[in-house]
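Notes to accompany the following structure.
Shown here: the complex without one of its protein chains, the others still in place.
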Amino acid sequence: MSDKHEHFVIPLKYYVFTLIALLILTVVTVAVAQVDLGWLNIYIAMFVAMIKAAFVIFFFMGVRWDESFNKIALFGCLLFVLIFFVIVIADVSTRGGVYSSESEMFDIQSPVRPIGEGGHHGDSSHHGESDSYKSSSSSH
Amino acid sequence: MSQSDNSTVAHHFEHAHQQFSAAKLGMWLFIVQEILFFSALFVAYAVYRGLHPEMFIDAHHHLSWKMGGTNTLVLIISSFTMAMSIRAAQLNQRMASFWYLFTTLLCACMFMVIKFFEYAEKIHHGYLPSFWFSGEGVYETMHIFFGIYFTMTGLHGLHVLVGMGLIIWLMIETYKGRYNSEYFTPVEMVGLYWHLVDLIWIFLFPLLYLIG
Amino acid sequence: MSSGTNYINATKGIKSWIFTVDHKRIGIMYLAFVLLAFFLGGMFAILLRLELLTPSALYLTAKQYNQAFTLHGAIMVFLFIVPSIPASLGNFFLPIQLGAIDVAFPKLNLASLWIYVIGAVFCFYSIIGGSVDTGWTFYTPYSSSTDTSVIPMIMGVFILGFSSILTGINFIVTVHKMRAPGLSWFKMPLFIWTLYSTAIIQVLATPVLAITVLLLMLERTIGIGIFDPALGGDPVLFQHFFWFYSHPAVYIMILPAMGVISEVVATFCKKKLFGYELMAYSSMAIAFISFLVWGHHLYVSGQSPYATMLFSLLTFLVGIPSGIKVFNWIATMYTGSIDLKSPFLYFLSFIFLFTIGGFTGVVLGSLSLDIHLHDTYFVVAHFHYVMMGGTVMAFLAGLHYWWPKMFGKMYSEVAARIAFIFVFVGFNMVFFIQFIMGSKGMPRRYYNYLPEFQPYHVVSTIGSWILAVGFFIILGYFIHSLMKGKQAPPNPWGSSAMEWKIASPPTTFNFDENLPYIDHGPYDYPKGNS
Partner (left out) sequence: MSEQDNITSLVDYGTTWLPGSYSTLSDIVDVQFNAILWLSVFGTIGITLVTLYFCLKYKRTEKNQVAEKQIDHNLTVEVIWTVIPLIIVMVIFYWGFRDYLRLMVAPEDAMEIRVTGEKWRWYFEYPGTDKRPSDDLVVPVGQAVKLVMSSKDVLHSFFIPNFRVKRDVQPNRYSHLWFEATKIGTFQIFCTEYCGAQHSNMQAKLIVMSRNDFEEWKETGEDTETPLPILGKRLYKSKACNACHSIDGSRVIGPTWKNAYGTMRELESGDSVLIDDNYLRESIVYPANKIAKGYPNVMNSYAGLLSDREINALIEYIKTLKE
């Protein structure tokens, strides 16, 4: 029984290395943010954040040496976060949203800016069905 | 878990290892629910960033990346000392574990103090969520950014406060010599929680302070 | 074995219950609270149906009516049906079926019970302090602008959510770490499988509800403007958030019911469950796919047509594992030795009602039909067929099935059969007519309605009285059983399941000496000679 009591002690070098890596990455992400790279900024920032998160998860939290189901629990839940994220964003960005031509026609002031005006959801990026939802009226 | 002084294994477990691995799985599941809890806020962030991209970029200039950056460094160091304190507990180094916990607590306090000054400044300039928003900005919808900012950092700060309470409790217990290489479950569990708090900040920092 | 100390009389005094860590006592207390909630929610239902007897005002004002249907929904969903089977029957039988002394975290288990009670107190406070009138879905911007007591109610929902999450965490860890020696995954009874998949949904989905109601609270108090269009927010985003929890929650409600039904059908047919492994996998499949279909509540909400198409497709997929389960249950009856006792009668009604609920789900899953039927009585009838015809029938089946084990007393079988007839007939009278009403165009949540719909409503209201009589008969003979019931033998149904091998009622540590070694599958029944 006593052998089951032995816990794996994570070698010190992993902790020190992780700390240094995290500090450096923080400096990197701040530095990169000072340069305007347009839409690339957010992706770089998120990429760096994910590397940092991986360091924390694998070494500080010891997932690298953990039981397999604990790993499944953690990464499985990220899958559900991803589902949540992707589907909601997919809906919001393809809604055909506020019908810009109609808001002109009826001269309605809306505090909600149409999705697709500026930002990374280019208006031209979705064709097909959604176009037919936009006003194509010739009656006016 | 109930543990009397002579035994750390509760009645319904067969041996200490079963108890430890059950506690750890439980803690991971708790972390899973925390992640889902925060995920909705990140989804909301993404949706509103998509709706009002210029406003977000404009609004984030009102946040100080220097303060946020310092807080990031502070939290990372606290995460490191937390991990070291678990390691010290595992190696039966009672006082080392205590002082590492103390450093973690100190970092947490520093984080909260910086946060306090940040909040004070925002409030001073009127950058509050909607009903009280009186700040000046280019965009009318800027109160949404600050609504999201206060909700996300506020909930995160609440987690830091809870973590500080837990660390104080651990320090007392450690000082009394409750933990050793055989039994250090609470230190490990609070450690996992504390790393989670760090993880969330790792994402909050670039999203709120560094949008270019 | 039959008499002597058991978990009920092991210790005495009210404190020994309030601070107990025994999963069985916690299960019994949950049962009491959940039944209380059921009768309270049911009372609101009776009030509603009575008001709808006439097309215009009868005895409630419009606002009172709206409060009544909101409270009926909120109480039934958050206080009754979500915790019903897992927290009461599950708490009692999960450790026993696993061959364990207790759940993994007994104190946490106690904590979730009292968190549930605190949450319930908030909900009751909301009833007294102005009665929320938003509908149990709390759609914004109505919920952020109405002047009724929304905050206590959503505070209650928030707290109840954490009770549910903690139970879920506890169950998952218990299933992983506390199985008796020899009990491998595919030797677990299906009740465990369904509780396990339920617990996964609870842990993954409930936090999103918590944050949603928290945001709604912030919306009402400081106006963060995430959901309020007047502040630049998006009300459809609220619906996404809400249904990301509330659709999987439907499966939190129905999956444990399927587990109970599996246990009942195996015991009363003395048969191995047909397609056991497929049943286990389909429970897990339902749990997973349930996270992908929430958008079918948003077909007419202004959701993107692409998302709508995707959700419709996935909605149809989630029906398949449910269908497989129905077929497997029926196949289990084939060549069995069927004992038509009251738990089995509830099984039969479950099959019938759940089938109707399932088929009408197909009708609603179709995009073009849903446009016509959305927010009509058709939807009301559909989810009552699934939730009440499914979950409540299964809950009753489980309650009748496990009653002798839980309390060590038998109940009157004759009274149970009479009550069953009332419940079955009453239920169908209330809700079947609502399908027709709904497809004819009668919108839901209507206080006044077109007089031409009155005959339908009258039938429905009369049905609600018959249903209520049925429930009071059940309450009556269960109380009688507690007072004067015959002593129950350890295994009155001749079941092979683990819980029937120990005393009725069980002793505090379930298994008197060592933990059992389990070397056979869950439904180990003998085969005839022929």
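The letters A, B and C name the chains in turn, as written, and every chain counts its residues from 1.
Rule of thumb we're sticking to: a residue touches a chain if its C-beta (ideal position, glycine included) is under 8 Å from a C-beta of that chain, and two chains touch if they have at least 3 such contacts.
In this text the structure is predicted, and so the values were computed from the model without any measurement.
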{"item": "Touching residue (missing chain; options C:A10, C:M43, C:A111 or C:L278)", "value": "C:L278"}
{"item": "Hidden partner chain, touching residue among C:L348, C:A415 or C:I462", "value": "C:L348"}
{"item": "Touch with the omitted chain, as defined above, among C:I330, C:V414 or C:L475", "value": "C:I330"}
{"item": "Which of C:Y59, C:W185 or C:F359 contacts the chain that the document leaves out", "value": "C:F359"}
{"item": "Absent-chain contact - pick from C:W17, C:F39, C:W114 or C:Y446", "value": "C:Y446"}
{"item": "Missing-chain contacts mapped onto subunit C", "value": "55-56, 62-63, 66, 133-135, 139, 141-142, 145-147, 229-230, 235-236, 269-272, 274-278, 300-302, 305, 308-309, 312-313, 316-317, 319-320, 323-324, 326-328, 330-331, 333-340, 348, 351-352, 355-356, 359-360, 362-363, 365-372, 374-376, 436, 439-453, 525-528, 530"}
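Here is the rule we go by: only the chains that are shown with their structure count from here on.
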{"item": "Between subunit A and subunit B, centroid-to-centroid distance (C-alpha), Å", "value": "20"}
{"item": "Mean-CA-position distance for subunit C and subunit A (Å)", "value": "35"}
{"item": "Subunit A residues counted as touching two or more neighbouring chains", "value": "69, 77, 80, 84, 88, 92-93, 111-112"}
{"item": "Multi-partner residues of subunit C (at least 2 other chains)", "value": "176, 204, 208, 231-232, 234, 237, 244"}
{"item": "For the subunit B and subunit A complex, residues of the former touching the latter", "value": "15-17, 20-21, 24-25, 28-29, 31-32, 35-36, 39-40, 42-43, 46-47, 49-54, 65, 69, 72-73, 76-77, 79-80, 82-84, 87, 90-91, 140-141, 181-182, 184, 191-192, 195, 198-199, 202-203, 205-207, 210-212"}
{"item": "Subunit A residues touching subunit B - in the complex, by the definition given at the top", "value": "1, 4-5, 7, 9-10, 12, 15, 18-19, 22-23, 26, 29-30, 33, 35-38, 41-42, 45-46, 48-49, 52-53, 56-57, 59-61, 66-67, 69-70, 73-74, 76-78, 80-81, 84-85, 88-89, 92-93, 111-113, 115, 118-121"}
{"item": "Interfacial residue positions of subunit B with respect to subunit C in the complex", "value": "1-2, 10-12, 14, 18, 21-22, 25-26, 29-30, 32-34, 36-41, 43-44, 47-48, 51-52, 128-132, 140-141, 143-144, 147-148, 150-151"}
